[in-house]
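Report on one structure; see the data block that follows.
Left out: one protein chain. Kept in place: all the others.
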Amino acid sequence: MAEETLLTDDFLRQLINVGEVDILVGLPTHNNAKTVEPVIQAIQAGILKCFPRERAVIINADGGSQDGTPELVVGASIDDLRKDDVRRVSKVYALRTLHSISTRYARNPEPGTALRTILAAADLLRAKACVVVSPDSTTMEPDWLQRLVRPIYDDNFDLVSPIYRRQKFEGVLMRNLLYPMTRAVYGYGIREPYASEFAISGRLATDFLANETWNDDSGRSGAEICLTVAAITGKYRVCQTFLGTKAQPDRSASDLVDAMRRTVGTLYWSLGSNFPLWSTITGSQPVPTLGTQSEVTLESIQVDRKRLQEMFATGVAELEPVFRSILSASTLAELQRIATLAENEFNYPADVWAKTVFEFAASYHKSVINRDHIIQALVPLYRGRTLSFVLANRDGSGEEIERNVESLCGEFERLKPYLLEVWADRK
Amino acid sequence: MKEIVITELTQALQDLARGFAHYLPRLVVMLIVAFAGWVIAYLLKVLVRSILRLTKFSKLSENAGATQLLNQAALPSSTELLSRFVFWIAWIGFILLGVSVLGIVGLQDYISQFFLFLPRLFVALLILFFGLLAANFVSRAALLAAVNANFRSSRLLSISIRIIISIFALSMVFEVLGVGERTMLIAFGTAFGAVMLGLAIAFGMGGKDLAREFLERRLAAGKKEEKEDELSPL
Partner (left out) sequence: MPLKREAGWYKDAIIYQIHVRTFFDSNGDGIGDFQGLAQKLDYVQELGVSAIWLMPFFPSPLRDDGYDISDYRTVHPSYGNLEDFKTFLSGAHDRGIRVIIEMVANHTSDQHPWFQESRSSQDNPKRDWYVWSDTDTKYRGTRIIFLDTEMSNWAWDPISKSYYWHRFFSHQPDLNYDNPTVREEMWKIMTFWLELGVDGFRLDAVPYLIEREGTSCENLPETHEVIRELRKKVDDQFPGAMLLAEANQWPADLRPYFGNGDEFHMAFHFPLMPRMFMGLRLEDRKPITEILQQTPEIPDSCQWCLFLRNHDELTLEMVTDVERDYMYDIYASNKSMRLNLGIRRRLAPLLDNDRRRIELMNGMLMSLPGTPIIYYGDEIGMGDNIYLGDRNGVRTPMQWSGGWNGGFSAADPESLYSPPILNPVYGYQAVNVLSQKRTEHSLLSWMKHLMRTRRSSPVFGSGSIEFLYPANHRVLAYIRQLGKETILVVNNLSSAAQAVELDLGRYKGNILIEMFGRNIFPRIGDLPYLLTMGPYQFYWFRLRRI
């Protein structure tokens, strides 16, 4: 898809009127009217408080909202068309015009296209820093903008990845698969390779627009991961910054499959084209981090462990013919053994999980069966791993959980040669 | 009497020789055609094999599940199979062409029928191949979706879909080949109807719990979902 067709005439005209900016805040939306207002206010406050002299713009890439989300976003602009005399009473005063413009990139949401539109705008407007924010982040504070943008401004970083304060059982996929795998494969310990808030430099935005990611469906659907991978493999300067509590949007069960497609699927896809790079990397290096490395809250949360165990066991049983195409015999046998364990003894060991993930990656690469089916097949196994993680950490403190995650990462790194083996072997 | 026999024999031998001499050139032509046909068929086989290798046909057949089937039946790979098939068809075709040169009446009809039959055979094979491919793919997709939605009888669902699609494909194959069309049609209709009826009864009576669970989950999406999925993966 050529870049030109991304920008409608009307959007382009609005971009012309905005002109060159220093900070671009991108907001991809689809029917987020319920949550977007506090986000917009936090963005506005962040700009006015921390970057009052910077030229800034809010770009909303909307995927066909029906609930008036774009109008809410556009209402955030600060310009001289408003005649309210806020000058004397307002504590936060705007020195400059703040544009807030919206474009509808499609009738239905396509996450990759939203990001691409935002990057195209950042490129055209020659933004020094481009921040992407999720419209669901109701916990966002004005300070977040500063924490994301300052490293780019002051220290010339190219990618600023977030670190969140999480409930101890949140983000299991991130902590058990995406983080360890990215770290082991690409050698960089980025905790949130698929983030809903992040910032990139103008340089990286321009370069990433030319990336091959956009030509492939798998790449496009998980473009955020591809961006992280591109930043790591392209020798850009990467850092992490602690933000705050992550807001969790309402989700339903079907979203898990979709989430895995976008994250795991894309991550696997990226391995293919980047093989020459990651195959030679051993170990991992830490990423410069501003603020704490991780923060975990211990408030309790309801987990239906029985259901998890059931779905895992059912999955292992029913999907056996599928697994036979994907997994090695020994790993499959292990899984079948684990499926027989009772709920209170359940344990999906780290090394077995690592091997599972790696074998899936290799099978994905070889397309032993349809790739989307491979990802779907991983879901019940992931549920098993979730159960195992929950059980192992149910009484753990924040530090203990962190240690467990670290040791899982270690396991992934240790088994990287195994990944290389299965990658080459299967013929 | 001896003279009549000798004369008859001589006559017969002469007839035979004449007949032989009459057919010999044609026989030679037939052999030449057959030989040429062998060479061409061989070349075709090599060509087809290269094309199939280039287009990664083996991957496609793996996806179709054909490779696994063939492996289990201890047959060579699908690429090989197909190339050999092409070879044999081509060579038989040339042989028949040669035979037609012999001018044996009656045989001509069968030969031309054979050649007319070839395209339909090809189409039937295509349908069979893609039918199996579809059956495999769709049944697997259904299996995965059902497992991930925590369906009780996901395996059953998957197998049913596979059977239905396979039967459908098979009956289309037979229809195209024109082999026992009506029989196959009736058989398929009956089988399909029976399966559907069975499923309906099973779903209605035996699966009514399953049905209820399904509906409940769909309609009471809010409450139940939250309790189950408070854990968010990202």
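Note that the chains are named A and B in the order they appear, and that numbering of residues resets to 1 at the start of each chain.
Here, contacts are C-beta pairs under 8 Å (C-beta built on N, C-alpha and C of every residue); 3 or more make two chains touch, one makes a residue touch a chain.
Note that this is a predicted model, so its numbers are computed, not measured.
Among the displayed chains, contact with the absent chain in the complete complex occurs for A. Only one residue from A:D9, A:D80 or A:D154 touches the chain missing from this view: A:D80.
If you put the hidden chain back, the residue from A:R53, A:R107 or A:K235 that touches it is A:R53. Annotation for subunit A: contacts to the undisplayed chain at residues 13-14, 16-17, 19-20, 52-53, 79-81, 83, 85, 87, 93-97, 99.
As a working rule, only the chains that are shown with their structure count from here on.
For the pair subunit A and subunit B, the distance between C-alpha centroids works out to 46 Å. Subunit B contributes residues 59, 62-63, 137, 140-141, 143-150, 154-155, 158, 221, 225-234 to its touches with subunit A in the complex.
Residues 169-174, 194, 196, 248-254, 256-257, 259-260, 263, 301-304, 307, 310-311, 314-315, 318-319, 322, 367-370, 373, 376-377, 379-380, 382, 386, 390 of subunit A are the ones that touch subunit B when the two sit in their complex.
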